[in-house]
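Note that one protein chain is taken out, while the other chains of the complex remain in position.
So, chain A:
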Amino acid sequence: MALIRAFELRAQEMYQRAKIGGYCHLNLGEEATVVGLMSALRAKDYLFANYRVHGYAITRGLDPGEVMAELFGRTDGVSGGWGGSMHLFDEGVRLMGGYGIVGGQLPPATGAALAIDYEQKADDKSDAVMCLLGDGTTAIGAFHESLNIAGLWNLPIVYVIINNGLGMGTTVDASSAEPDLYKRGAAYRIPSTRVDGNDPDTVRKAAEKALKSAREDRRPYLLETTSERLKGHSVVDPAKYRTDEENKELKENDPVPLYRSTLIKSRAMTKKQAQEIDDEAERIVDDAVAFADKSPSPKPEQLFDNDYSTAVAGAPKQMPGDPLITF
């Protein structure tokens, strides 16, 4: 949690210093959810995420330097500088991508679960898919189409609604006819529950139960976690739609200091250890920025390196202004 906090605050700073371009969505305030979910996953499980993916990538085991390099658009980035903040991918840790289109990840995640089901031998029940989505995503067709198919075909998948209360600036109440989002699972006979996303232990326990349902009972599961973004929708959003009172509440419910004091109070950790963890997180993030800074930018002549997986005759590789046909 400390590492995600440090990484995201630094990402924000790097964006403000124009080292990072485009959109940049942070996990600030969602650290307990991220850690709870990721600690429940096994190495063989697949993860599909939305565009708010930095913390998940790091917790899943990606090198923070390579993640930062991707945000910087460098060749050592996890997607070689092609994806940016929203499109982190690494098959090695089975992070099957962050997806920039709301809900775009749901059908492919469901298809990954189909592939697991297709290949699975009777004695091997260890793979499952976890698919992350925001509260706003529950309104789109792909959510309903995916849950219906997963329910119909008994696919090993856990859909997790990360409910931070806002789809950009629109509250859940204003965008969903059923604001208890987890209840939508009932329409597809998919078991579902809602838990406090500010407590990593609660999230982990719920995620383990959900994954067990997917793996062992061969039933998909819909898990809803409630937490809050500390900042706006993206770095450029000042979140003016929040009142002073709401901002005060946010600070009081910030999961990082809350969990730190819980651990200290219960004597699981000393204040000194907490400080050491924070210092270590800062060091890791310093190194990540240094690594990203040193990594070269991709060269223009690499533009067509990843145009097709199976090369084809006649694929146009012209740079703007180049002649189209040369005999």
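To be clear about the criterion, a contact is a pair of C-beta atoms (placed from the backbone, for glycine too) under 8 Å apart; a residue touches a chain by one contact, two chains touch by 3 or more; residues count from 1.
Operating definition for what follows: contacts and distances are computed from a predicted model.
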Checklist outcome for this item: Answer for the undisplayed chain, UniProt naming, from "Pyruvate dehydrogenase E1 component beta subunit", "Sugar ABC transporter permease", "Protein-export membrane protein SecF" or "Acyl-CoA synthetase FdrA", is "Pyruvate dehydrogenase E1 component beta subunit"
Checklist entry - Where the complex has a chain not shown, which of A:27, A:79, A:176 or A:295 is the residue touching it? => result A:79
Checklist outcome for this item: Contacting the left-out chain: of A:108, A:165 or A:179, that is A:108
Next on the checklist: Out of A:59, A:85 or A:146, which residue would touch the omitted chain in the full complex?
Outcome noted: A:146
Item to check | Selected residue (touches chain absent from view) among A:18, A:177 or A:325 | outcome: A:325
Next on the checklist: Even though one chain is hidden, which residues of chain A still touch it in the full complex?
Outcome noted: 46, 48, 77-83, 87, 89-91, 96-97, 99-101, 104, 106-116, 118-119, 141-142, 145-146, 148-149, 152-153, 305-310, 312-316, 323-325, 327
